[in-house]
Every structure is written in structure tokens, then in C-alpha cells.
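The complex appears here without one of its protein chains, the remainder shown in place.
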Amino acid sequence: MQCLPEELLIATIADLLLGCRTVAVGVSSPIPGSAALLARAQSSQPLRVELLESLHGNSFTRGSVELFDRAAQGRIDAFFLGGGQIDGLGNINLVGAGEYPAGSVRWPGSFGSSYLYFLVPRVILFREEHSRRVLVPRVDFVSAPGVSEPGVFRRGGPYALITSKAAFLFDAENCRFRLSSIHPGHTLEEVLDNTGFEFDYTAAPAETSSPSAATLATIRGSVAGEIAAAYPQFAARVFPRHQ
Amino acid sequence: MQCLPEELLIATIADLLLGCRTVAVGVSSPIPGSAALLARAQSSQPLRVELLESLHGNSFTRGSVELFDRAAQGRIDAFFLGGGQIDGLGNINLVGAGEYPAGSVRWPGSFGSSYLYFLVPRVILFREEHSRRVLVPRVDFVSAPGVSEPGVFRRGGPYALITSKAAFLFDAENCRFRLSSIHPGHTLEEVLDNTGFEFDYTAAPAETSSPSAATLATIRGSVAGEIAAAYPQFAARVFPRHQ
Amino acid sequence: MTESNVVDSIDELVARIPDGARLALPKDSAGAPMGAVRALIRRGVRDLHLITVPTSGLATDLLVGAGSVASVETSGVSLGEFGGAPRFNAAVKQGTIAVRDATCPAIYAGLQAAEKGIPFIPLRGVIGSDVLAYRDDWKVIDNPFAPHGKDPLLVLPAIEPEFALFHVRRADRFGNVWIGVNGELAIMAHAAAHTLVTAEEIVDDDLMAEEGTAAGTVPAVYVTAVAQARKGAWPLAFLDQYPADDRHLANYVRAARSAEGFDDYLRHCTESADDT
Partner (left out) sequence: MTESNVVDSIDELVARIPDGARLALPKDSAGAPMGAVRALIRRGVRDLHLITVPTSGLATDLLVGAGSVASVETSGVSLGEFGGAPRFNAAVKQGTIAVRDATCPAIYAGLQAAEKGIPFIPLRGVIGSDVLAYRDDWKVIDNPFAPHGKDPLLVLPAIEPEFALFHVRRADRFGNVWIGVNGELAIMAHAAAHTLVTAEEIVDDDLMAEEGTAAGTVPAVYVTAVAQARKGAWPLAFLDQYPADDRHLANYVRAARSAEGFDDYLRHCTESADDT
């Protein structure tokens, strides 16, 4: 079935949320937010979605500090992080490129990543740009490390990495990403060319499944309607017919 | 001017609150509560009273934990503590007499005393019963110590001790109480006979000043009216004409 | 957004609390779940480890008197103007329950540590008291941030109740519960693994729909189950809802002076759910 790149990503990420009871979505995350709403629509058991950016899309009544406290309490099963740079150990950099602090590029900052990466069991890295600029051998600044020394309290970490070209799963035992599928229209060679870190893969990787007609209908229906409340510009661009 | 023993105590305690900006009053404290309200009525500058026991008599909007947090923030200038036993070092015992824990008498417990005694600058000890049973050489259980070793963080402690017979001030330098006045109708000999710890005094102690007519009018007027909201039984007993 | 957690009765509610549970209860004046306490006694719960937040009174006295309690962590147990808590005091003196004496801010701080998922939290004061001397689970460390010299500082382990149980004025059919300014109930719910709530009324409106009510609401995400309990704090006073049943309390204090008198009281007062 014909679908937009955004819809493919939404469906791919939603599949990674299977079995979660509560998924939290941070700021500036319309695609992960849509994926969480899709997962909720498809889940056979109750799945709660907390959209931080949305005035009415979350159940925090004591302020944003609750997200972090709930994560520590074990009440958040999945969260999304991005990164100006991501490396093969799952390290992410949200602070800047070059030498710290006065490097060549300054990004906004680490937000909650330095903490949530440890406390939330399933952290999904999402960055549309798939390039050697983003997927680097070693990040210039570790906003949050992908793996920790033995003895360091850690309940969670990188679970998957989704880009505009491919999906990876993180192999925590070997501290490496494994290519799990390549999105339709992209090739292994292209993925290799544009990834600055080493990762495991097979000679003939799977193609990322396109969403079924039913899934697409849900995305374009209830998900599009709900995500528009938090991300009107995104919804207007991706789901114009829904408006 | 003729006044009730409770009115004398209220006026005497109110005098100790001069200069305070915020006075907090704990549970089961109708006389200290009345004294705080009197001090507020007499103060030339704004004086806030927080009555913990009263549904509408305090400004806590995040729960009772706010009392302790505010004390730590330096927002509470005076508080009241009692004690099943009080000794000459200002130690107070709210837990029980005899060997801990299964002693001869069990009292309710230490409440916030172990903490507030350190954090609130001016703690006024108030216990009507003036006897060797209460004012002991050494408390059996230290709910909160009157003095601390050098180096222990301490912003406050015992400031005065008011009983039905007398008023003492605490001399923090010498870690001793000093008799400041004896209530009308009582004698130095009686105070000495009924106090189980040593304290400083002069041969001819002052008599506790009785409240002026204006002060009594305030006590019987606005104070009686307000304290009745928190302590209806107390108000009905002491201020029956106000009812 | 989620399935409702509203259950049909307080008996069904308290059936979730197993023998031996670590159970947090609020103080008598701000949501003591007396109906649920009677239901717990009715079903013969044993070996509870109570945490009073930060004090308690009748709720603890009834559970202790009924033989339901193994230990109590508390800053104070008293019936207020009705005097000491007779069955609690008797049990302490007879050594039939273990008491862990605390101080109010220590209980709040321990719960807030659990709320924040941190293993411990510092607290000022307390040093030099016998409260500290008898708590082998508390420690004094040197403040690692002291600018100069030693700064001894109390550190408290997180208090992680398995259950929090309290009474509120209003819940909605989604299981959100309105606590108003009684923020300690939110701390309890955040800190506990499971939160069970009784409510005077269960309304059809969504308490989360308007920020005016949401600001005083513990959302259903923290609430394992809610049951309606009219006069659920009786015979205690309940906030702006009803005054204490002074006659009943005076009778209780008289009866509970002896174990036999208490047992008599208990038979009359817990035999059915329709107990008010």
C-alpha cells in the first residue's frame, strides 16, 4: 500500500512499543508521538500515552518533574530520544559538535536524556537524517551514554534506532547496533555509505514492512486527529486531508 | 485586671513572639495558637500565623510537608513544642517514660520536634503542668535535644519555657534555663519545689505581668473568635461569653 | 485512555492487601480510610507493617487492637483531644508490635525519596536525638558539599510502601481522585507501588478535564483501585465534609481501655460493611 515516509516511520516505531503499558513522548516529537498513539490504538491491553508537549495530552498534575519521577518509579516503559550525533555504542549528543563548550555547532542541550536513558527500560532513538554527520564513530559530547560500567544503576538504555533509511536494534550484550530492516527504496550499500559507525548486518537485510491498509487508516484517522492537537503544523503537512 | 490563667499564658507567650514575621502552631495547641493570634493583633508589622490544625487557618496548599520545608527555608520564625518530660538542657521527651520502647508510659511520639527544634529560630516550650514529673533532671528519651555539639547544623532551639507557674528563658550559651518571672499567685519556693532540674534565678524574681485591659479585650474579642474555628472545645470552655 | 479502576465495594478494595503488606496510612485528620480499615479487620488481615504519614490515631489503634499489625513506623499515634491511643500504647508496652519511632519530616522525606526513585535523602536536624539512636536503618554521613570542616548530616533510606490507602471526598469514574490541598496524599500515591482509595462520592465528570480540578487531583495512573465509601472516615471528622462523632469516640476510648472492651467494640463495629 502506498504510504508517506512519515507513515512508514510511525508504523515501524509503533511496532517497537508492543507490550508497553505507558509510553512517554518528549518535546518536538510528532512522529514518535503519532507512533505511540498508533500503538495505543492497536494494543489489546491498556496503553497509556503521555505527550509532554500537549496541554491536554498528559496526566501530569504536579508539573513536568513528574515525568522524571514516574520514570524513576518504573511507571514509564518507553521513551524517545534523538541526537545531533549518535554513535555505535548508543551514545547520544544533544549539546554540540566540536570541542566543548565553544564548539563549531551548539545544539539545544541534553534535556532529560542523561537521566531517562538510564531509567526508562525501552528507549527508542529516532533521527530522520541518516548521514555520517549524524551517525558518527564517536560523539563529541556524551549527553547520555548508551552503555554503563558494571555496578552503575541502569534499568534501561537504547532499544532501537530508527532513521529515514533503516531500523536498527541495539544488542546490549555486545554494545552494538544490528541492522534489522531497510526502508523501501533504500539499499544496504546506501545505509553503509551513510553510517559512520560499525554495526552488524546480514548480506540480505529485510525490508521494513509497509503499514497495512488498516494501520494506515488508523494513522490517517484517529492518530492524525489526536496528534494535531499537539503538533498542528506537522499534522497539517502530513495529514492535510484530515484537516 | 482580673484574668483567667489561660489569658495570662496567652499574653505571656504573645510577648515572646515580638518581631516574628511568621509563627506556626502545631496540633493540640489552643493556648499557643491564641497567643500567636494575639501577637498578630498587636504587631505593628505584618505577622503571619499558620495554624496547622485548622482547615482554613493556614496557607499550605501542597500538604503538611510544607510546614517542614518552610521551616528549612527559613520562613518560620517561631514554633511551640511541649513534652511529657522536659529537662534543664532543654531536651524534650514526647515518646514515653521509663526504658524505651516498652516503658512505663507511652506518649504519642516525637512528631516534628526532632527536626523543628533545629530549624525554627525561636522554639517556645509550653507545658501547663509544672511538676517534678514533667520537669525532670534528665529526660528518659530525647525526642529532640535542647543543645547540639559544635559543628552540627542548628538554626534554632529552646527560647523560653512557659508553665502554669512561671516563665523561663533559655540561656543558650550556658545551656540552662533562667527563671524570668513567676505568675501571680505562685512563689519561688513553689517553683523550686516543683522543678526537677536546676535553673538560674534571682532571690526576688519578677512577677509575670498581667495583661492590660486592652490586651484582654483583644483576647476575648478577635482572638477568641478566631481560635474557636480551630479549637471549639477550648474556646467554649475559656471564652464562654464569646460563644 | 485507560480502563476504569473503580471497584464495587471496600471489601473488594482491601482484598488486594495481603497479610504482611507494607501499608501507608495518612493522619487521622486528612483522609484516614476508616471504612476500609474496618473492612481490613473484617477480613482478618495479619502482620501489617504500617507507615503512618506522618502520624495516625484511630486507624492505627483499631488495626493494632485487632491484632492485624506487626510493626508501625510513626511520628506519633494519638487520638488527639480524646487522649492517647489505648491499644497502640498497650501493644507497645507489651512488646506485641515493633515501633519504629520517626519524626514527621523524616517520613515525608523518605516517601519523597521513593517518589523520586532515589535510594536515600538527607534531612537536617534529628542528630543527637534518641529517635536517631534507635533507628539502625538511618545513618549520619559527612555532607560531601560542606564548604569547610565537618558537617554531619542525617540520611534516610527511601520509604517504599507496597500499598497506600486513603479516603478522599471525590473520585471520578475513571479512577482519578481529588485531594485538594492535601498534597501528602499525592506523595503517598507516588511513592507506593499500589494505591487504594475510598471516596465519599464517585462522579461522572472527568476530574482531569478541567485544570481547576486537575490541579488537586491524583490521576488514575497512580491509583490501583477506588471504591465508594460514604462517611468513609467515620467516626473521625473529615475535612469540610462532616465533624467527628464525638460520642462514638468517647465510647471507644472507654471501651478500648481493656482488651476485652476493645474486642466488644470491634464486634459491634466491624461486623458488616454497612457500618455507619
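Worth pointing out:
To keep things simple, chains are lettered A, B and C as they appear, and every chain counts its residues starting from 1.
Throughout what follows, a contact is a pair of C-beta atoms (placed from the backbone, for glycine too) under 8 Å apart; a residue touches a chain by one contact, two chains touch by 3 or more.
Everything numeric here is computed off the predicted structure, so don't read it as measured data.
The hidden chain, counted over the whole complex, makes contact with A, B, C. When the missing chain is restored to the complex, the residue among A:19, A:109, A:185 or A:221 that touches it is A:109. Which of C:59, C:164 or C:181 touches the hidden chain is settled by the complete complex: it is C:181.
If you put the missing chain back, the residues of subunit C touching it would be 109, 112, 116-124, 139, 141, 143-146, 151, 153, 155, 157, 179-181, 211-216, 240.
Contact between subunit A and the absent chain runs through residues 27-28, 53, 55, 60-66, 68, 72, 94-96, 100-104, 106-119, 141-145, 148-149, 151-154, 233. Taking the complete complex into account, residues 22, 46, 48, 59-62, 68-75, 119 of subunit B touch the chain not shown.
As a working rule, only the chains that are shown with their structure count from here on.
Overall, the chain located most centrally, as judged by its C-alpha mean against the mean of all protein C-alpha atoms, is C. Between the Cα centres of subunit A and subunit C there is a gap of 40 Å. Separating the CA-averaged centres of subunit B and subunit C is a span of 28 Å.
In subunit C, the positions touching at least two other chains are 186.
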